[in-house]
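For this depiction, one protein chain was excluded, whereas all remaining protein chains were kept in their positions.
After this line comes chain A, so read on.
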Amino acid sequence: MRSCSWRCDCTEHDLAKDRTISRLREKLHSLLEQTKKAEPTKPLKPPLPTIYVITPTYARLVQKAELTRLSHTFLLVPQLHWIVVEDSPHRTGLVSEFLSHSGLAFTHLHVATPHERKLQEGDPSWLKPRGAEQRNEGLRWLRENIRSQEGGVIYFADDDNTYSLQLFEEMRWTQRVSVWPVGLVGGMRYERPIVEQGHVVRFHTGWRPSRPFPLDMAGFAVSLRLVLANPEARFDGDAPMGFLESSFLQSLVTMEELEPKADLCTKVLVWHTRTEKPKMKREEAMQKQGLGSDPAVEV
């Protein structure tokens, strides 16, 4: 498309398109001028602490769908850095491609769960704690790459939960460890810390309330500073069922030090949703006949 310079008033070449372009250029230029003029008068705001979201993920049919809808939430959160850690000996093409088109700031890591810690086919999901190695790998990357004077908070977000936007603003200014209710977990509508006079005094949970920290992975965030100050703090993959969170938190904080968020832990801003495994009986039958769907079409 032919075009003229922005100073041209287009009287010399009478093309309607160029007149439109010329008019739009003028408007654009004046908007730019306005923006430049406006900027010095805006009060300088302190930079937002970055929220480092660590998401372990593994290949299965719904993986791309889960990551897709998760990314839509994260795109709406300012100053968020997504650390995706695949349970895999190498980075997969699916996740690599997905992240590069997501529009998010990200780090793509991977570490394979040792065989004996992996759930086997038919194991119930609660049998072995999952994601410990991957979350630890995320912590390792942060420890090696981020300096603590930047502030920042770390949140462990599994790829099938549901997160409200407000949750991220609640956690952003965490000093040590902040906590809040989680919906649809522990066999109940929600689990939550009980707060009295601004401090957590005990936990409302349906299962083993005597655990050091009977809360779900989605129910707390840790300041980057605290993690960097405690280089040994990590998730214990051999911890008994339900103790994974405690294995990490007990070396970092006491119950009294917890910072209650979400209206003193009375609002549910995150839900422990789980996605059904899609039924593949027909697909499997077709594949036996050599008539399965095109594997080159990525789902």
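Definition applied: a contact is a pair of C-beta atoms (placed from the backbone, for glycine too) under 8 Å apart; a residue touches a chain by one contact, two chains touch by 3 or more; residues count from 1.
The definition used in the following text is that contacts and distances are computed from a predicted model.
Think of the chain that is not pictured: of "Fructose-bisphosphate aldolase", "Eukaryotic translation initiation factor 3 subunit F", "ER membrane protein complex subunit 3" or "Galactosylgalactosylxylosylprotein 3-beta-glucuronosyltransferase", UniProt labels it "Galactosylgalactosylxylosylprotein 3-beta-glucuronosyltransferase".
Residue A:R274 is the one among A:R117, A:R202 or A:R274 that touches the chain not shown. In the complete complex, the hidden chain is touched by one of A:L24, A:A59, A:V201 or A:M241, namely A:L24. Summarising the interface, chain A meets the missing chain with residues 1, 3, 6, 21, 24-25, 28-29, 31-32, 35, 45, 47-48, 61-62, 64-66, 68-69, 72-73, 75-79, 81, 91, 96, 99-101, 103-109, 141, 145-147, 150, 162-165, 181, 183-184, 186-190, 192, 204, 206-207, 266-268, 271-276, 278-283, 285-286, 292-293, 297-299.
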